[in-house]
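Of the protein chains in this complex, one is absent; all others appear in place.
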Amino acid sequence: MNRHTLFGGAYALAFFAFLFGPLVIMATTAFNSSRFPRVAPWECFTTGWFGELFGNARLMEGLMNSVIIGVGVVALAVPIGLAGALALSELPAKLRSMLYTVLILPILIPGVVLGISTIVLWGQITRGTGAGFLYNGYFLTIVGQITFVSAYAMLVFIARLQRFDATQTEAALDLGATPGQAFRKILLPFMAPAIGSAAFITLLASFENYNTTVFTVLSESTFTTALASKVRHGTDPSLSALAVIIITLTLVGALTNEAYQRRKEAEAGGRASRSPLYANPVTRALTHPGIVFAILVTVIGGITYAGSQYDSSVCEAAVLQEKLDRQEELRAEQRERIEAQEAEQGVTVPKPDSAFGGAFGGVGTPAAPAAPKPESPSAFGGAFGGITAPEVDE
Amino acid sequence: MKQLKLAYTSLLAKHGMGAALFVAISVTLWVVVFITLPQLSMLDYSFRFNLPADQIGTEADHYTLEQYHSFFFNSDGSFNALDITILIRTLIAALIVTMIDVLICYPIAYILAHGAKGVAARLMVIGLIIPYWINEILRAFAFRVLFGSTGVVNTWGMQMGLWDAPVDFIRADVALYCGLAYAYILLMVFPMYNAIEALDHTQVEAARDMGAPLWRVHWRVVLPMAKPGIVSGATMVFMLTAGALAAPQILGGPSSLWFTQLIYQWFNESSNWPRGSAYAVVLLVTCISFVLLMMRVFKVSVGEIGK
Partner (left out) sequence: MPDQTPDRSVLLDHVSIRFGNFTAVDNANLKINSGEFFSFLGPSGCGKTTMLRCISGFSEPTEGKVLIGGKDMAGVGPNKRPTALIFQHLALFPLMTVAENIAFPLEVRGVSKKERRKKADELLEMIALPGIGDKKPGELSGGQKQRVAIARALAVEPDILLLDEPLSALDLKLRQHMRTELRAIQKQVGVTFIYITHDQGEALTMSDRVAVMSRGVIEQVGEPDRIYNRPRSAFVASFVGENNALQGVIKGQSGDLAALETPMGTFEARVGGGRKYKAGDAALLFVRPEQLIPGATENAFHATLTRQEFEGAANHVFAKAGDSELRISMVNAGLAGSLPGQGESLSLGFAPMNGTILPVGHMASDS
């Protein structure tokens, strides 16, 4: 058994290394002054990418749109999901599995299909009724996202409803409550935590969604679509900086939630007095979710302030100078080589080795533009009027 | 219909008029306006010509198979091998990604359900969820950082002397496969975990006690229990992978195109909505038939999904 435990532990470690490795590396690149997100070679420690991130007007505008859309989606998807879960709980088995299949389908249908079908339908409605105001990115995105986001909310509610003791409603009725009172005073309070988590999940799903949104948002952009177009058209470490912010927020949220859950569990189980952590007044106060949250925020705030005061310009200037020197060297070398080749064949083949591509990585000098990738021999490239193959790093 | 009415009456008796109406209206709205009508509308569109706005509704606007015809055949009548290949390649790639996820998630789901206890188990659950909270685009971006020509993998690989020149992982689709497998891990682990967790651990111990080697215990005792979870997870991962757009756009090599990217181009770059709709219908029908076929093969019902 011991051998197996060891194997299991090792596997779990490897698994979580795969889960977190890419995130950690991405986060690290946020602090490297190199213009291309990478860990090695390490140039200078910098916090400048965060500033660059907040200076990105398109992203910030997308953020605003995402918030507006997210609020709309939560406000509609959560009640719809709740209704779905309630409806399923009342249907006889056969009809229930039918409705379940229909309602769960939007999760499985490719997001692009949902997006397309949404704009096609509402486009037709707009043409048919002349109600042009319906045909705007906000409305279409909300409608398109609700289709599947409601199913996420529904799954949360189904899980919670399964733990609802139906005799509670009966007891309330028996004690003289009207069905409406029983619903408001017994079922809804029971569902409250699920409403919270459903709201959170739907907000996240709405915020994150790309496949549907990229169609429905029309000429507007959300945070995620702005992000995607930024990633597709060349990258810089300000995206890593964004990842650092999101990861930090996630960790703070997770830790606070964990503290909250544990405390609630300990109190509900009547173990609060028994656990030494909760018995001692100091540790008890320290493990209060509010305090945990406050401590985390303080620490992060401190780090942020320290980071914003950090100046990496001296180091960067040194690196830049070094690079320029090296570039000059390389260029000289290349010139020689080309001259030699031209002398031999009379043909120009400007194909820098990709190992150098990174080093060139657009240091910001007009002298070093990103070397264009040779057009890949994609036969359909022409047929579709220039499919933009996602650009590669270099 | 009668059963629907009965269910409504039961809701009415239990939760009152307000709740019953709320449920009835919301679910109807969801099923009809949000789910069914858009799909029908898209289906309708896919049978039409791509006409300029002023010709819509005129005589020129009638049903046609042209959009589907052009998926299968080029204008000169030869097979449209290009698009068909892209579809098939997308499906195969999705299948490979799904299998990778099944393989790497099964041990974790088992460890989570029967090995890890207390703090370790909680940490594992949190650890599984946190990456899922990071934006999909950023997750793909992380893999681009990782696999880029000056990425960590290339740097380390060259430092260790495994290869001399930077390997173009992006062109080789390694980054794409990794990114997609990574993106949907959570959707595979949790259904599996739920299924395996229902297994009484003493059954594993009993099988071990009777002298069965570990692989046989898994094959005969754990796997049959995990099957619905695996199928449920595999369905979700397959559908989402086949329908993925962001990861192929960000991580896809220049020579490999995902079918969703074709659809995207018909819509956003060629402005040919009917053609895009037809392609979307093709994708939807193919994926759903494929999943239904697999479910038939593995004898699992749709009701298991999402559990």
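When the chains are written out, they are named A and B in that same order, and each has its own residue count from 1.
The rule is short, and it goes like this: a contact is a pair of C-beta atoms (placed from the backbone, for glycine too) under 8 Å apart; a residue touches a chain by one contact, two chains touch by 3 or more.
The shown structure was predicted, so the numbers you read here are calculated from the model rather than taken from an experiment.
Q: By the document's own contact criterion, which visible chains does the hidden chain reach in the full complex?
A: Looking at the complete complex, the unshown chain comes into contact with A.
Q: Taking the full complex into account, find the residue in A:L6, A:M98, A:A131 or A:A171 that is in contact with the omitted chain.
A: Residue touching the chain left out of view: A:A171.
Q: Please identify which residue in A:W42, A:F190, A:Y260 or A:F293 touches the non-displayed chain.
A: Of the candidates A:W42, A:F190, A:Y260 or A:F293, A:F190 is in touch with the missing chain.
Q: Touching the missing chain, which residues of chain A?
A: Within chain A, the residues that touch the unshown chain are 165, 167-168, 170-178, 181, 185-186, 189-190, 268, 270.
Note that in this section only the chains that are shown with their structure count from here on.
Q: Please report how many Å separate the Cα centroid of chain A from that of chain B, as a whole number.
A: Between these chains, centre-to-centre, one finds 17 Å.
Q: Help me check something: in the complex, which residues belonging to chain B touch chain A?
A: 3-4, 6-8, 10-19, 22-27, 29-31, 34-35, 37-39, 41-42, 45, 56, 82, 104, 107-108, 111, 115-116, 122, 124, 126-131, 133-146, 148-152, 155, 165-166, 168, 170-171, 182, 185, 214, 235-236, 239-240, 242-246, 248-255, 257, 260-265, 267-270, 273, 276-277, 280, 283-284, 287-288, 291, 301-303, 305-306
Q: Can you list the chain A residues touching chain B in their complex?
A: Spelled out, the residues of chain A in touch with chain B are 4-5, 8, 11-12, 15-16, 18-23, 25-26, 29, 36-40, 79-80, 82-84, 86-87, 90-92, 95, 97, 99-114, 116-118, 120-121, 123-124, 127, 143, 146-147, 150-151, 155, 169, 173, 178-183, 187, 204, 207-208, 210-211, 214-215, 224, 227-228, 231-232, 235, 239-240, 242-243, 246-247, 250-251, 253-254, 258, 353-355, 357-358, 361, 373, 376-380, 383-385, 387, 389-390, 392-394.
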